[in-house]
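Before any comments, here is the structure.
Just one protein chain is left out here, and the rest sit where they should.
Chain nomenclature is as follows: A, B and C, assigned in order of appearance, with residue numbering initiated at 1 for each chain independently.
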Amino acid sequence: MTDGALPVADALEWAVLPSCGAVVTFCGTVRDHSEGRDGVTSLEYECYPEHATERLAAVAGSARSRWPGTGRVALLHRVGELSLGEVSVVVVVSAPHRAEAFEAARHCIDTLKATVPIWKREHWSGGSDWARCAHDLLGTTDVP
Amino acid sequence: MTDGALPVADALEWAVLPSCGAVVTFCGTVRDHSEGRDGVTSLEYECYPEHATERLAAVAGSARSRWPGTGRVALLHRVGELSLGEVSVVVVVSAPHRAEAFEAARHCIDTLKATVPIWKREHWSGGSDWARCAHDLLGTTDVP
Amino acid sequence: MARVRLFGPAREAAGTAVDELPGDAVGELLDAACSRYGPRFTLVLERSAVWVNGEPAGRDAPVCAGDEVAVLPPVSGG
Partner (left out) sequence: MARVRLFGPAREAAGTAVDELPGDAVGELLDAACSRYGPRFTLVLERSAVWVNGEPAGRDAPVCAGDEVAVLPPVSGG
């Protein structure tokens, strides 16, 4: 969790291991529209700082226990105000083969969205409000 | 297709669009082992240069036709000699939502491996030979 | 008195991010929160998870001085 720009390239380089032939990276970027809201100009993220990082670590642990061959897992999330096109979240997973790297990365971002205490406020042409696409907060092990 | 280092970070940055909230990147890296071969130290890739690039473009076209919401698609492949940990292939796909970005990126790397005329020679502790995990060359539209 | 942390829509509806509220169980403390912050907060609370010291807790869970009770509306990270 950080309020600075996310070091995507560094995370990707860090994930490369001699034993791993596949690195899958997911970046979430600020989009100009969301559910029923056009002309989104910026987002504001807040988190529960004392617990967001441990929840991110639990997401990584969940991926490792499901895909034991996983090499490295990096999960980064930004807080504060972000403008259009900026990267709000990064998931990087390396693994010996691509199938597990893709599956583990997908699991990480899905689980992160459901289990890490983060809230997004959208600023769009019509005003500003909390994101509509919010999920009831689950425990890391509750995610299918 | 290039014999220089692949510009992963540039490709990722290029793929970010205001309309897209998800960017999925796959990097293939040189691994220290392959089917029955330990201590791999380097790989050598050759391609059919007059047709490899058009086949890469066909892979991107195939992803676009299956996932019409796709924003940008970048496919980069390196030729020549690569050492351990170096990036041999990069797929970057941006899309409004993560499901289509993940699916399209997975489709691209799977289709690339089956349809682009590229051959890999492995140098390992026991000698050097062509990769065992080779696929009969298919047409872009033959891939399921 | 336990420390209460409020996030996102709950923070906005309450008008504060942190507070001290009375109650020996989570339920009592949340009832005190609803009285203090009003009906808009009550609506948000209905959809929220509640943690005590970082762990999910039901209305019957005991609350001691020094505990941190957090109201966590549906999340939207990513």
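The criterion applied here is as follows: a residue touches a chain if its C-beta (ideal position, glycine included) is under 8 Å from a C-beta of that chain, and two chains touch if they have at least 3 such contacts.
Fair warning: this is a prediction, and the values are worked out from it, not measured in the lab.
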item: Chains in view that touch the one left out, judged over the entire complex; value: B
item: Which residue of B:51, B:66 or B:97 touches the chain not shown here; value: B:51
item: Touch with the omitted chain, as defined above, among B:5, B:57 or B:134; value: B:134
item: Subunit B residues that touch the omitted chain in the full complex; value: 28, 45-48, 50-51, 54, 77, 88-89, 109, 112-121, 130-131, 133-137, 139
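Keep in mind that, in the parts below, only the chains that are shown with their structure count from here on.
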item: Identifier of the chain whose CA centre is least distant from the whole-structure CA centre; value: A
item: Separation of subunit B from subunit C, taking each centre as the mean of its C-alpha atoms, in whole Å; value: 49
